[in-house]
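Apart from one protein chain that is not included, each protein chain of the complex appears where it belongs.
So, subunit A:
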Amino acid sequence: MGRDVSESCIDSLLTEMVSTYCNRFYANKPELAARRTEAIGYQVGHQLSERYTMERPCFSDHLEAIKFICKDFWFELFKKQIDNLKTNHRGTFVLQDNRFRWLTRMSIDQSPENGTSEELSIMADNKTMQSMHLYFPCGIIRGALSNLGIPCAVSADISNLPACSFVIRIKA
């Protein structure tokens, strides 16, 4: 029962979703806006993981599930796999995507070495806005993993666009 949607529609929808939550619904409460978009992502990830684990045998351990997220799940969502997976074997995983599809249209600010304080605060605002866009994919990962029986916390890091890394901390 799959139907195709144009990718620019998805891009526009996501951009508008973040913008609406940040600027209209929770205008001065960025933490609440972040939590809401993450919760939306959680439900989407929950439902997507049902669909994409349909034909597969069960996962034997956490690493198998994370590898599923990196390969099949990411491929279904973004037409590519995660580029790099690191773990400390104690419940923390870092997934790195060198060209995150939903951030490809985002402008990359050149950080001025000695900018004025105005410019620096504008830079900080831009960074906040950029990180707002990452709560939705973090929610998707968290929803997918918790549906597979792995409660976790997911955060994202965009120190160098367009590469983006997601840090998954499994709750023991």
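By definition in this document, a residue touches a chain if its C-beta (ideal position, glycine included) is under 8 Å from a C-beta of that chain, and two chains touch if they have at least 3 such contacts; residues count from 1.
Rule of thumb we're sticking to: contacts and distances are computed from a predicted model.
For the chain of the complex excluded from view, the name given in UniProt is "Trafficking protein particle complex subunit 2-like protein" [choices: "Akt interacting protein", "GPI-anchor transamidase", "ribose-phosphate diphosphokinase" or "Trafficking protein particle complex subunit 2-like protein"]. For the options A:47, A:87, A:131 or A:155, the residue in contact with the chain missing from this view is A:47. Mapped onto subunit A, contacts with the missing chain fall at residues 1, 43, 46-47, 49-51, 53-54, 56-60, 147-149.
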